[in-house]
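Take this structure, written in structure tokens, and hold onto it; I'll ask about it next.
In this view, the complex is presented without one of its protein chains, the others remaining in place.
Let's look at chain A:
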Amino acid sequence: MAAAARLVLRTASGAKVLRAGLGWLGAPIRVPHAAAHFTFHPDPVPTRHGPTQKMNLFQSITSALDNTLSSDPTAVIFGEDVAFGGVFRCTVGLRDKYGKDRVFNTPLCEQGIVGFGIGVAVAGATAIAEIQFADYIFPAFDQIVNEAAKYRYRSGNMFDCGNLTIRAPWGCVGHGSLYHSQSPEAFFAHCPGIKVVIPRSPVQAKGLLLSCIADKNPCIFFEPKILYRAAVEQVPTEPYLIPLSQAEVLQEGSDVTLVAWGTQVHVMKEVAAMAQEKLGVSCEVIDLQTILPWDTETVCKEECFLNLEAPIARVCGYDTPFPHIFEPFYIPDKWKCFDAVKRMINY
């Protein structure tokens, strides 16, 4: 009340209030979305792919796209706002370097972006389509599921759109709320004919994106947006491929298997450390990487259900839309995952 009164008195003199700044509001309250729910764990510097350079996630994407445009004269990149560099700066510099016929904006229409991309691919050129947020991929669902995924099969292999890769920023970011935080991979996970890939880091992202682009099947590549700036690694400047449909065991363990992808891999690494320290439990951490077709071999050596000593636990967001101010309570953070491990051990 006092603060508001002060505001009323001061406005009589007009500009004085603005110039005085916002100090009259008192000390700032804690902002729920200020702190990240994970710590990014960079991988060791790769040695097998030549010289490396410090890059964050969006720069590693740019590097992959740069390599592609350089080596493949048919490759084109398109979507909303990619021309000036993209809302997440993934395409910065590419239009100037490779030309406006190769890096260009499209009208604001996701079904058009993917449909157009399918056509480019069918005609034999490499198409890299950007959907501005994974949350907006749904208008393109028909083109992805009914068209792209089925193109080769339904035509008896006469036609295909294997040259198509769709990229989209993905996952929670601290304040994204319903429409800037979604992880929609589950909607595509049961659609034969496409591949769905989610990297955990810059090094992984570049190698996996290049594999998606090279892959002769239409691929969806989701990029964890919270890692665009936060994840920094030494990334090879030359192109390299990380194979699809091969899960990576980041840490071997004997008691509990933790499977995750994207940002959550880093959460699980911490959970594994906490479980070891506080519970003496040895956790295996697996980054699934490719959601479809997924690596059943690595995750579940043969039919493993009879060998499990506890039911499988899924720790996810709640069955609500992704909330804004409640995000810290909604997400499957390290405490919830740790607790799931604890309950599992005591099953």
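Note that a contact is a pair of C-beta atoms (placed from the backbone, for glycine too) under 8 Å apart; a residue touches a chain by one contact, two chains touch by 3 or more; residues count from 1.
FYI, contacts and distances are computed from a predicted model.
Only one of "hydroxymethylglutaryl-CoA lyase", "COMM domain-containing protein 1", "2-oxoisovalerate dehydrogenase subunit alpha" or "AP-3 complex subunit delta-1" fits the UniProt record of the hidden chain, and that name is "2-oxoisovalerate dehydrogenase subunit alpha".
Across A:58, A:88 or A:116, the single residue that touches the chain missing here is A:116. Between the chain not shown and the residues A:28, A:51, A:107 or A:311, the one that touches is A:107. Set against the missing chain, the residues A:154, A:229, A:278 or A:343 yield one that touches it, A:154.
When the whole complex is considered, the residue among A:63, A:91, A:143 or A:263 that touches the unshown chain is A:143. With the whole complex as reference, residues 69-70, 73-74, 76, 98-102, 104, 106-107, 109, 111-112, 114-125, 127, 139, 142-143, 146-147, 150-160, 162, 192-193, 195, 216-217, 245, 293, 296-297 of chain A touch the missing chain.
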